[in-house]
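Structure first, commentary second.
All protein chains of the complex are present and in place, except for one that has been dropped.
Letters A, B and C mark the chains as written, and numbering starts fresh at 1 in each.
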Amino acid sequence: MNFTRLPFAFFLPERASTIAPRVDGIFLGLLVASAVLVALLIALNLTFLIRYRRGSPAKRGPIKISTWKLETGWISATTFGFLGFFYWSSRVYLDEERPPAGAYEINVTGRQWMWDVRHPNGRREFDTLHVPRGRDVRLLLSSEDVIHSFYLPSFRIKQDVVPGRMLSLWFNASKEGTYPLFCAEYCGTKHSQMTGQVVVLSPEAYATWLGAGTAPEGVLVHGRQLFIKYNCAGCHDQPSQIHAPPLQNLYGAMVPLADKSFVRADEVYLHDSILLPNKQVVAGYAPIMPSYQGVISEGDLLEIIRYLKALAQQPASTSTSSLP
Amino acid sequence: MSLLVTPPEIETPMPSYLESGHTVRSWLLTLDHKRIGLLYMAAITFFFTIAAIAAALMRIELLTPQGDLVTSDMYNRLFTVHGVLMVWFFLIPSIPSALGNFVIPMMIGARDVAFPRLNLFSWYLFMAGGLLALYSILGGGVDTGWTFYTPYSSTYSNSHVMAMAVGVFIAGFSSIATGLNFIVTIHKLRAPGMTWSRLPLFLWSLYATSLILVLATPVLAITLVLITLERVFGVGIFDPKLGGDPLLFQHLFWFYSHPAVYIMILPGMGVVSETMAVFSRKPVFGYRVVAASSLAIAILGFLVWGHHMFVSGQSVYAGVVFSLLSFLVAVPSAIKVFSWTATLYRGQISFETPLIYSLGFIGLFTIGGLTGLFLAALPVDVHVHDTYFVVAHFHYIMVGGMVLAYMGGVHYWWPKISGRLYHEWTARIAAIITFIGFNLTFFPQFVLGYLGMPRRYHMYPEQFQTLNVLSTAGASILGVGYALPLFYLGWSFFYGRKAGPNPWGATGLEWQTASPAPEHNFETTPVVTTGPYAYPEGNDMP
Amino acid sequence: MSDILLEPPPSPFVDAKQHSEANHLGMWVFLATEILFFGGLFSAYTVYRWSTPEAFAQGSGHLEYWIGTVNTAVLLTSSLFVALADLAVKRDDRRWVTLHLAAAWLLGALFLALKAYEYNQKYLDHLVPGPNFDPHGGAPQVQLFMFLYFAMTGLHAVHMLFGLGALLWLLWLNHRGRVSSHRADAVAVVGLYWHFVDCVWIFLYPLLYLVAR
Partner (left out) sequence: MHSAGPTKPVLYVTYAALMGLLGLSAWAAYWPIGQLWNFAIALLIAAIKTALVFFIFMQLRYQRGLIRVFAAAGFFWLAIAGILTFSDYITRGALF
């Protein structure tokens, strides 16, 4: 369905993601239902108001219809109507919230009052987000100060960016072009200037734009420096005096936790575990790691996570301790 | 309702509450619920004016996409002042504390509320809170928005958050005291024969409101205490640096603030029920269901706060549950709208000003309620959350609903308050101007919101300008609609035609006593023998 | 003219029974409010204890077990005295009303004294949240626990202060002979409040002191 072709659809912004038409569908469905209901109410009210104005000759007297039947009638009609819309909208929402496997991941950090974007190869940009068309893209959102909200109206998606946590947002851009980006959660003085744009490129154009970026070796070298600077190496390099889990092939693996559950070691897990290590403790290890909350900057944190990712993609022969 | 009022045996009638003392002291130290009601009315009119001026400045600023009239900091302070004052110092006390105080005891046939001293004390608490809020505004303002989201409010904002939080905290205790007083009054002070099934619907709605006041406000109070402590000590439980969760603040805040929305609409529904019955000379259709729906709203209203947090990082499953509950809470509201419409059927309708306000309420509340369904629908909310769509939605409920109902209530009980009538046609025209101005102001904001304009934006992209200009134009008309009653009601207070005890031919107990009401409401305790709205049926006019 | 300074205000009640019922209902409604006032803190406690149990165990270890236990006993005993005072009022036994209320007051004061001693200990140990906080080798969320500890017990202590004030007022009323079996509401209603504050502590004790012994 292409609603923007319709002449009355001036109130619909551009649709540039695969989810947007489905959201608009619910919106229009609700709009039609509401319009019918409002029209009905206006018609009834106007009829009654005119017909039963004081002194009019219209017939009065007790109402014949059973009050009880009327009441039950409209209570059940509205309830079932509402439940229908609930079912429809929740289906779309769950699809919108469940990130597809193998999505292309980009880090976005919000700070007063700018968006800091890091592409997987290390390319950085501010207040602009370049993405390839037709590919599942997952944004990993974090904040350095207050709550922001990453809002792409043309994609119909939005996610608050909360300090201390990594949250994610995924989309599949369907149309090339430049679309607005807003901060939607009030974040202080220049909240209204924390805007930018998202540029959807063809996959080839995106690859060109992305360029070489930082080579994986660069990531390893820089990441290793940070790994030492923040004393991660002291415990996590193997062998170590302190009993700490090895991080060599951690990224992407399933990690057994002390409470006997499992969690996938994705970016969110690494991010939150560095900030709050005691929340999800690996089975067989004591909760002795100090929290890096407030100690490490969001930027360095993301660099270390990239380092851990790069480690997992290394050939198995090189060991952590032998790295430069 | 027909009454067995014993014919007055006393020769000299009781003086009216307005004549029982003319000194300032006789007002400021009064224990009479009617005078306290008027004290509230004066206070909320004052706060409303300040908040409305803030809104006017914002609307003028938004005429152009650039931030040219005020600075961003100033703009942020303006919307905070507007929100805080309108919510806590106008809407929440409007119908309950001002009109409710005035009419509740009269409607149940009592001399006063159960705890008159507490009643006066809660007005002083309200004023203390209000003055503290004013102090924080004049001392430099607050730039957090009325929602005080952490960690911005607790750590990053360099404004007078503490004074404002304490002001709202104090005003909260005024709300609690008022709610407590109303609950006890309605339970214990009903006149003989005034059973629950004979209780006017306005009282049912105020009873439900009072339950929310008593059960929700304390959670806001403790949350504000926590914010204040966090600012004092520099650390706090919402601080992500300690592993605290900013979303916990949102949970606690909305546990109060969503039910608070029903504090701001239930009393309005009560006024509409009263006026629909009186001006169509019929009982409200489905009295029991309408009464029960007030209680249902009060209870269900506590279960839906999570829909303010759909994009906050709250769990997806919690989001789905809160969405379901939010759809369901709309059912009792829909019941009321249908019942009011059915009340008109076969009525004897006369178009007095209160009815015009009520009809306006029904229209605007319906739109506000229906757009609430859009916001309950998860993916649509994800898109329009924190945009002008939400702003338009809650203004349709709070201004289109509550302010119109408040104005309707003021007009309806004006003869009882002042003993006089206002100029009917001027009042009707003011009501219609308000209705038109309101729609012009806020309807464009629905469109703005779906197009993606975020709220709390000082500057905005140019493509949004046309709709913003429309909205500002509407606001100027709305301003006229608000200002007119100040003049003609003020005039009528001193020079209006005498109203007599029951100018509308209404059945409520409050209309069975003199206008303005006597000091102790009734010469003798009334006895109730029939249900409310016992108007004669058929074509004969009383 | 009903003016707050001119005693007494015209009663809105038809008789003493209605008045008494209203007083009791009013206090119970107020207590419902109080439950939710503390409830915000209890909710926060639940969430954080669930997410960082070991920090709560460490934090609880910093609290004085014996003070918590003794203070619970002190409050329970003071509640008994308030309940006995209520009985004495109904017997019109003014002397015992005074003695019971005074005992309850002294126990309340003892509670606060022990509380103050413990606060001071925490201050000396750098366990008060803020720039001087020292987690003693524990997780940073120990500070969250201590914040909750001070917020919850502090709020409770404020309620105790109001309660002590109310007991003094009752003692004064009784001294002036304005408490009797016909005017028993003041003691009964203040008693409700006192018992309620006691109940809050009954929960604070295991939640704060007994996390991991």
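Points to keep in mind about this one:
Convention: a contact is a pair of C-beta atoms (placed from the backbone, for glycine too) under 8 Å apart; a residue touches a chain by one contact, two chains touch by 3 or more.
As the structure is a computational prediction, the values presented were derived from the model and not from experiment.
Of the listed residues B:Leu118, B:Leu303 or B:Ile429, the one in contact with the hidden chain in the full complex is B:Leu303.
Remark: the omitted chain is touched by one listed residue; of C:Leu80, C:Ala157 or C:Ala186 this is C:Leu80. In the full complex, chain B touches the omitted chain through residues 187, 211, 215, 219, 247-248, 251-252, 255, 302-303, 305-306, 309, 314-318, 321-322.
By the touch criterion stated above, the residues of chain C touching the omitted chain are 17, 20-21, 24-25, 28-29, 31-36, 39-40, 42-43, 46-47, 50-51, 53, 57, 65, 69, 72-73, 76-77, 79-80, 82-84, 86-87, 90, 184, 188, 191-192, 195-196, 198-199, 202-203, 205-207, 210-213.
The criterion applied here is as follows: only the chains that are shown with their structure count from here on.
A complete topology is adopted by the chain contact network, contact being made between every pair of chains.
Inter-chain contacts peak for the pair A-B.
Centre-to-centre separation of chain A and chain C, using mean CA positions: 45 Å. Those residues of chain C in touch with two or more other chains are numbered 51-52, 55, 139-141. Among the residues of chain A, those in touch with two or more other chains are 276, 279, 291, 293. Of all residues in chain A, those touching chain B in their complex are 10-13, 19, 22-23, 26-27, 30, 34, 37-38, 41-42, 44-45, 48-49, 52-55, 58-63, 67, 70-71, 74-75, 78-79, 82-83, 85-86, 88-90, 92-94, 96-97, 112, 145-147, 149, 151, 153-154, 156-160, 162-165, 167, 180, 182-193, 195, 276, 279, 291, 293-294.
Residues 51-52, 54-55, 139-141 of chain C are the ones that touch chain A when the two sit in their complex.
Put simply, chain B touches chain A in their complex at residues 67, 72-73, 76, 143-145, 147, 149, 151-152, 155-157, 240-247, 280-281, 285-286, 289, 311-313, 316, 319-320, 323-324, 327-328, 330-331, 334-335, 337-339, 341-342, 344-351, 359, 362-363, 366-367, 370-371, 373-374, 376-380, 382-383, 385-387, 446-447, 450-452, 454-461, 537-539, 541.
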